[in-house]
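All protein chains of the complex are present and in place, except for one that has been dropped.
Per-chain numbering from 1; labels A and B assigned in written order.
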Amino acid sequence: MATPIISFQDYGFQYMAQAEPTLHHINLDIYPGEKVLIAGTSGSGKSTIGNCINGLIPFAYSGEKTGKLLVDGKEADKSSIFELSQTVGTVLQDTDGQFIGLTVGEDIAFAVENDCIPQNEMKQMVDKVAKLVDIEHHLEYAPHELSGGQKQRVSLAGVMVEEVKVLLFDEPLANLDPAAGRMTIELIDTVHEQTGAAIIIIEHRLEDVLWRSMDRIVLMNEGKIIADMPTAKLLAGNFLLEHGIREPLYLTALRYAGIEIDEKMHPEHVDHLMLTDTQKEMVQRWYQKQKAYIRSREETEELLRVENLDFGYTTQKRTLQDVNFTIHKGEMVSIVGRNGAGKSTLAKLICGFEQPVSGAIYLEGRNLSGDTIKERAARIGYVMQNPNQMISKPMIWDEVEMALLQGNMPEEERKKRVEETLKVCGLYPFRNWPVSALSFGQKKRVTIASILVQRPQVIILDEPTAGQDYHHYTEIMEFLKELNERGYTILMITHDMHLMLEYTPRAIVFSEGKMLADTTAAHVLNDPELVQAANLKETSLYTLSMACGIDEPQVFTECFITYEQKEGR
Amino acid sequence: MARIAILSYIKRNSLVHELTGTTKLIFFIAWSVASMVTYDTRVLVGMLLLSIVIFKVSRIKIRDISFVLGLAAVFLLMNNLFVYLFSPEYGVGLYESRTVLFTIAGPYTVTLQQLFYHLNMTMKVICVVPVALLFIACTDPSEFAASLANIGVSYRIGYSVSLALRYIPDVQREYHNISQAQQARGIDLSGKDKLFTRMKNSVAILLPLVLSSLNRIETISNAMELRGFGKNKKRTWYSLRRMKRNDWIVVALVLAVLVIDLVVTFWDGSRYYNPFI
Partner (left out) sequence: MKKLSVKSVVAIGIGAALFFVLGKISIPTPVPNTYISLQYAIQAVLATLFGPIAGLLIGFVGHTLIDATSYGPWWSWIIASAFAGLVIGLVTMKMDIDEGIDTKKIVRFNIAQAIAHLLAWGLVAPCLDILIYSEPVEKLFAQGLVAGISNILTTGIVGTLLLVAYAKTIVKKGSLNKED
């Protein structure tokens, strides 16, 4: 048997600031050339494992460790971060933080510059690796001229230029739209084939990662390894849902139809799924039965209307063009489309942060154009994508309370409201913590709480579930759904196809500043043309329904959603 | 987004663009020193003429930089005005003679000496402006760090300049987003609030900016360490360009200007050229 390239031996770790260890008794071997997915909820310790492998622990984050970690045969904490980086290349989650060069070429060359490689040799190395990740035509581009997917390619090239033996990806899909995420997974697979490096992906989006095969899945929970087994075996078991990780949709659909998932039916990928005729019939029967429950919604009165909206930051280029739609009271709507399609701009226009070139926005029939940002904010709440840009108080309680302090609310009620909001957002146990002690996902919840506490009529959320694992995703979305049921109208800008499908009956699709469609979520994802134009991704339910001989994939998808909502989770 | 108009690199083909960053950096420093040292009218006129010639060669258009020139003009006007208001007789003391042209009111007379002093002071600033503007407009930011390292500045400091250039747009966008989010919660800096309230409000914008910058510092330094920054005493540069013949000529030229500047200025033992005695 080969020697492992990475070997955790009864390893434990506790960060300086934490009261308890983050990792307990980790035993994990990763062999040269393997492809391993480390999955787990946020706070499960999966990122900490990554930091141990690349040397950020203990060289950048100190703490106490127990047991042993060998990287390429050497004990990691007796090595140095530089030495470890010769073996392990890390692609961080934050592509803007990782992109430190002024141009693509410089950024890829960064590591070899530090190795004092002569310039002509360096240029050849950069060209070669840029070609491998298909970015060779953009070497002179600055980071802000690139899409998220392209930046990630640069990050990958920047670590591959050193010919490392292990490539470590920390949540590579977090900031990408669905199509770009899929391309990233394909790219990682290509790189694996061409370099033979071991691949470690830390992610909780299982189905997306499994778009290309993985040898093994390591499932983490509360600092321990819960399962470490081949992909098929793990999917057949019940580990995932138990530990807050979402299993692929097609498997959930099969389970709903009463089919037991078995290793032998190749559950790793929807395209390779082997179903017997009996099983297919079971799916069809389930489908026929569920179809009866689908109900169409009745229209309520108009709340928000956008009319002929045009906007551009510069006079030549329009960021948004002729946008028209109406949102009714109590709706929950997704706004989808690729990065840079104009979705966030639309939100900023509705909130009054930017002024349209032409067109108007009406709330309950009243033109908002004369209202200030502050006046609009009392009725339309906006939760930004990046929580770090919203949080302006050091302590969680103060941050959530902040907006209420502007009015004349009695202290008693204020306290009650804050408590209530904190509880619903799952932040109550942390109420006296500084915001900085929270994970990215938890911070996001603080910002949602700080807006929700004002109880606005319309809430616009920019990527509400970015960076959340399934458990927290469900928690937040169920919370939003609850608010929605109480009559709040919710608009969400999202990349998450599951979110759109499961929670928003209606979706508005944008591409390059234009509105492409305003229809049901199920329809969007079952229309290959729309899917492509908006950089989305069809769901595996589409493929599954086809495989089972159901020729109305859209209706099948709706059945699935109706069933989920009916049966609960 | 209300973008702030700032001068930045303008890509063109010209002799000035072709020079390496190192050459332009040396030129810029030597030129700044030369203009600071001298108060000699003859040298200043010479430098001013030369800087206009260089500007022509660079093929940068006046309209590319008109907003910058506007700022410079306002700045110079204000500065001249203040100098005159505080010391209307300053030139008289400097040039040790007094030729009154006319009197405005009270102590505010206009003397030939004062005007000559203002002319010299203004030229001293003006002759640097085109060179400074060209240095920014004609130097690829990618070359900055390498050029600094090339003239002997530690590569760590050089790289921090490069990082500043890299992250200015990000920080700007972030400031903008934060201030919008805070405006929605009733916090505004441009409003009619009292000064102290406005300062306090600015903290609500600056704290997220500082915290997220500290986060950014951590992420970037992690990313840099993971890719071996600081491993060796030296590093090589992807975007460093080799000095060519023209570069050496220009460097020699600017050093010559500096020497002539020093010689002419101090030959007669005074920094000032005095036509009045």
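To be clear about the criterion, a contact is a pair of C-beta atoms (placed from the backbone, for glycine too) under 8 Å apart; a residue touches a chain by one contact, two chains touch by 3 or more.
All of these numbers come straight from a predicted model, not from anything done at the bench.
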> For the full complex, which residue in B:S14, B:T41, B:S87 or B:N274 touches the chain that was left out?
Replying inline: B:S87
> Of B:I104, B:I217 or B:A252, which one is in contact with the hidden chain?
Replying inline: B:I217
> Looking at B:S58, B:T111, B:S147 or B:S162, which residue reaches the missing chain?
Replying inline: B:S162
> Hey, which chain A residues sit against the chain that's not shown?
Replying inline: 16-19, 393-395, 429-437
> Residues of chain B in contact with the chain that isn't shown?
Replying inline: 4, 6-8, 32, 36, 39, 68, 71-72, 75, 78, 82-83, 85-87, 90, 94, 121, 124-125, 128-129, 131-133, 135-136, 154, 156-157, 159-168, 170-172, 175, 189-190, 195-196, 198-200, 202-203, 206-207, 209-211, 213-214, 216-218, 220-221, 224-225, 229-230, 271
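Note that only the chains that are shown with their structure count from here on.
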> What whole-number Å value describes the gap between the mean CA coordinates of chain A and chain B?
Replying inline: 44
> Which of the residues in chain B come into contact with chain A in the complex?
Replying inline: 1, 3, 141-142, 162-163, 165-166, 169-170, 174, 177-178, 180-188, 203-205, 207-208, 211-212, 215-216, 219-232, 234-240
> Of all residues in chain A, which touch chain B in the complex?
Replying inline: 54-56, 59-60, 81-82, 85, 90, 92, 94, 96-98, 100-103, 105-106, 109-119, 122-123, 126, 143-144, 158-159, 162, 313, 348, 351, 353-354, 373-374, 376-377, 381-382, 384, 386, 388-394, 402-403, 406, 436, 450
